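Okay, here's the structure, questions in a sec.
Note that this complex is displayed minus one protein chain, with the remaining chains in position.
Letters A, B and C mark the chains as written, and numbering starts fresh at 1 in each.
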Amino acid sequence: MIKVGIIGATGYAGGELVRILAGHRDVKIMWYGSKSYIDKKYCEVYQNMFRIVEDVCRDDNLTELAEQVDVIFTATPQGFLAGVLTEEILSKVKIVDLSADYRIKDVGVYEKWYGIEHRSPQFIPEAVYGLCEVNRDEIKKETRLVANPGCYTTCSILTAYPLVKEGLIDVDTLIIDAKSGTSGAGRGAKVANLFCEVNENIKAYGVTSHRHTPEIEEQLGYAGNCSVTVSFTPHLVPMNRGILVTEYASLRKKADGSLPGEEEIRAAYNKYFEKEKFVRVLEPGICPETKWVEGSNYVDVNFCIDKRTGRVIMMGALDNLVKGAAGQAVQNMNLLFGLPEAEGLELVPCFP
Amino acid sequence: MIKVGIIGATGYAGGELVRILAGHRDVKIMWYGSKSYIDKKYCEVYQNMFRIVEDVCRDDNLTELAEQVDVIFTATPQGFLAGVLTEEILSKVKIVDLSADYRIKDVGVYEKWYGIEHRSPQFIPEAVYGLCEVNRDEIKKETRLVANPGCYTTCSILTAYPLVKEGLIDVDTLIIDAKSGTSGAGRGAKVANLFCEVNENIKAYGVTSHRHTPEIEEQLGYAGNCSVTVSFTPHLVPMNRGILVTEYASLRKKADGSLPGEEEIRAAYNKYFEKEKFVRVLEPGICPETKWVEGSNYVDVNFCIDKRTGRVIMMGALDNLVKGAAGQAVQNMNLLFGLPEAEGLELVPCFP
Amino acid sequence: MIKVGIIGATGYAGGELVRILAGHRDVKIMWYGSKSYIDKKYCEVYQNMFRIVEDVCRDDNLTELAEQVDVIFTATPQGFLAGVLTEEILSKVKIVDLSADYRIKDVGVYEKWYGIEHRSPQFIPEAVYGLCEVNRDEIKKETRLVANPGCYTTCSILTAYPLVKEGLIDVDTLIIDAKSGTSGAGRGAKVANLFCEVNENIKAYGVTSHRHTPEIEEQLGYAGNCSVTVSFTPHLVPMNRGILVTEYASLRKKADGSLPGEEEIRAAYNKYFEKEKFVRVLEPGICPETKWVEGSNYVDVNFCIDKRTGRVIMMGALDNLVKGAAGQAVQNMNLLFGLPEAEGLELVPCFP
Partner (left out) sequence: MIKVGIIGATGYAGGELVRILAGHRDVKIMWYGSKSYIDKKYCEVYQNMFRIVEDVCRDDNLTELAEQVDVIFTATPQGFLAGVLTEEILSKVKIVDLSADYRIKDVGVYEKWYGIEHRSPQFIPEAVYGLCEVNRDEIKKETRLVANPGCYTTCSILTAYPLVKEGLIDVDTLIIDAKSGTSGAGRGAKVANLFCEVNENIKAYGVTSHRHTPEIEEQLGYAGNCSVTVSFTPHLVPMNRGILVTEYASLRKKADGSLPGEEEIRAAYNKYFEKEKFVRVLEPGICPETKWVEGSNYVDVNFCIDKRTGRVIMMGALDNLVKGAAGQAVQNMNLLFGLPEAEGLELVPCFP
């Protein structure tokens, strides 16, 4: 039995970790960390867990926690983990960090986009970027610290990955238009996230400045072995869960001057995803819908070639709290501990 | 491995059966019956099941199906099963009927409220009303035909059951005000169920005439050992899933002229539900919310005494597609086949 | 031109006052009071008013305001107006108070249900309860202080009023089950009102203890000329606007022992509402829906007789921000100043 501690267990991502781990056969949650609700029963914060979780919330003492568990999930604000992580902690426990603290290798880029100083950059080099389908082998190797990818980034990267990797698109033309449900904004009490402000409304936000941009660029840069600069625009959609990305890029001319066709593009997607349990390349002509992946760890992807403009429109959908956060974190944990990768993640999407 | 056939597999309740049974260890679905989509791949109708279900839809031939499976779920319109059921079929296979055909013992009442002739009333007597928490023992005994309760009725009955059973309320004063998500209206293409008609709207419907009324009355009558007539008013709420009932009744005076208090009422709830896995009596002061049971087989109940009026306000919440339909159907199947009652139903509610 | 000041202009009810008054020909808003946004442009708080309102928000100085305007709307928390109102202010300006401070004649009842001390009970006697359809004549008479009714109360009272007034129902059996959109909860940043907490969810709240209860009881008591005690249960519905009430009461036997029939009940509704512009008695068999009154000052009412139980089910729908708050406040202002009652309120409901 793997002993698990969660810091930030009462945020939406933390709550989803609890939900998923409740169905994981090899895990026992030992510590429900929540600074805001110390000593309160967890199921009083999330009544859906009534009679399922009996524990009370505890504080976020990482040092103490490291003594008691095998793995810690940190579903905490940016800067928290970087501020408290030590070699001693890492020597005792594995960490899957759902924040952005160790996702970006260039600390300068992190500090610029997040506007905070990184207080433990010495751990950045060893952190493995936990996009399981891409970095599976590396995660399995002695990794102590996994930087769990962001919700937008997981969706954005996987949707474009095969075409960037195979050089089928001109990465300089890549534009990512992303739409997210509101749970991505977290459980903080802000006017902008009130029901009446979000419902019957859609807006873009963080235009040209969203923090997931450099993360997408770095990872697609590794895939394409080149520098990548993208336009990334997130939108807030009146639904609880789900991210949909619509990505645009010009197809790259082949040696003979022609553009790659439907078959070549599809072959690229199949090359990387055919054997992936959690990435479903949909049948031709079917556009991903967030509802089809709700509650599950799937990413649905597909594409459409626009012959008139020479572009390919790539689309991807996932549940931001599952594959976009807690699900992928559990997938990473499974890899870290040599468990079957899908253990606890055989979640059938719920419709309607 | 229990072989299962589903008739009406592409309605919302049928789809939920497929979702739940996909996670049931002792079951294999052999037949996805759907008159509207014969020969179409099931996952093309419900894309959430892509790469999970590979089968194609088949017709609704009950006779043929009875040869191939151990149990049939009929998630079909009223009158369908009554029109085709035969002794031969019942001799070969168990049936869990999600329609109303065998729920009401008095065929005259059925025909009056449903406005159709019952074409096989001979099977009504042997049908067991599948409200598991109430009729568990009877369901387990050689039952061939289970009448799976309606969504409103499951919620309405369980919420009031302990107080009716214990004679703590005056049943003549019982009023049930019920609110349902829109999946209860089914997947038929009707203007009234279009997004723009339901969204940002709430209305009562079927006032004084909803078909679940006699079903509630019959079952509460058994509980109270008396004739019960209730006012039942359903409402359509702009959400996908969930039923909430708010029930009002005058407390019955005790011999000493006083009214039952908080403790007696709570004791009654605990008497019947404390050991029930799927009925959660919430802590004092906590009102049930549909979101807390979403996707799960739970019914959450609680109550509030109104000293000023001498009434008790009882509240209950469930997911209409799970405990209100498919989940309870699977619970019944588990009972029929001697499996652990919760097998396949360890569904943790999804929040948010 | 009537000069208007609004205190609490940036709450939802205040915002609705601004929207409605923007279309009122005889009014000019001179003061947008908002303690939270002093010196900020009003249209930066509500961007829908961009290029429509150019003013900045000001503080809530009632004394100063009284010098500058003819009428003040206070859309403020309970206790605010009672804490600052003086004879001097009232001698200079008329006030339409959207809070509960002067709605309840018995200050003890107010203090008990609201849990605060009333700091200017001397003005309670002169305050007129601004339910226009009931108290029109009194409002018109030299009134200085109008207590604008609550949203739930307006809907609850008007829906039952004719039957209480005509003695057609047994008021002791009256039960009000109310459902409200989320704007009724105000614009405060609370976790419970976040999109993800409200969306896809329904719950009762304030069961047996909601503050609108004594207001309903007092007013229906005047109508029935008797003491009235009701069960009132509000529910939170995932929509922005709208209140629906479903009310249950036993019909009162007539001298000959029979119950009032469809025609008598309808005649009672017509007697009081036929000539009312803003109360629409729907055609037989049509249930009110909140969407049909959205954005307008209408209340739609109807009823259904339940012969089996001897009850009548009364239903009413309104827009909580219009007839339930700002619209009725403007209607009151029109009455106070001798304007046509519907001026500025010819708002056609918006569908879908």
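Just so it is clear, a residue touches a chain if its C-beta (ideal position, glycine included) is under 8 Å from a C-beta of that chain, and two chains touch if they have at least 3 such contacts.
It should be emphasised that the depicted structure is a prediction, and the values quoted were computed from it without experimental measurement.
Chemist: Considering the full assembly, with which of the depicted chains is the omitted chain in contact?
Modeler: A, B, C
Chemist: Just one of B:N61, B:Q78, B:N199 or B:T229 touches the chain that is missing; which is it?
Modeler: Looking across B:N61, B:Q78, B:N199 or B:T229, the contact with the absent chain belongs to B:N199.
Chemist: Taking the entire complex into account, which one of C:G15, C:G33, C:P214 or C:G324 touches the absent chain?
Modeler: Of all options in C:G15, C:G33, C:P214 or C:G324, contact with the hidden chain holds for C:G15.
Chemist: Taking the full complex into account, find the residue in C:V293, C:I313, C:V330 or C:L345 that is in contact with the omitted chain.
Modeler: For the chain that is not drawn, the touching residue is C:V293.
Chemist: What is the set of subunit C residues that contact the non-displayed chain in the whole complex?
Modeler: Residues touching the hidden chain, for subunit C, are 12, 15, 19, 22-23, 44, 46-52, 183, 200, 240-241, 280, 282-283, 286, 289, 291-296, 300, 346, 348-352.
Chemist: Using the document's contact rule, name the residues of subunit B that touch the chain not shown here.
Modeler: 12, 182-183, 187, 189-191, 193-200, 238-240
Chemist: Name, in rising order, the residues on subunit A that touch the hidden chain in the full complex.
Modeler: 173, 175, 177, 179, 181, 196-197, 199-205, 207-208, 229-231, 233, 235, 237-242, 244, 246, 248, 287-291, 294, 304-309, 311, 313, 315, 317, 352
Here is the rule we use: only the chains that are shown with their structure count from here on.
Chemist: Would you kindly state whether over half or under half of the residue numbers at the subunit A/subunit B interface are used by both copies, giving same or different?
Modeler: same
Chemist: Most C-beta contact pairs, which chains?
Modeler: Answer by contact count: the chains B-C.
Chemist: Quick one: report the Å distance separating subunit A from subunit C, using the average Cα coordinate of each chain.
Modeler: A distance of 46 Å separates the two centres.
Chemist: Cα centroid separation between subunit B and subunit C, in whole Å?
Modeler: Those two chain centres are 38 Å apart.
Chemist: Compute the distance, rounded to whole Å, between the mean C-alpha positions of subunit A and subunit B.
Modeler: 37
Chemist: Name the residues of subunit B that each touch 2 or more other chains.
Modeler: Each of 200, 240-241, 289, 291, 294, 352 in subunit B touches at least two other chains.
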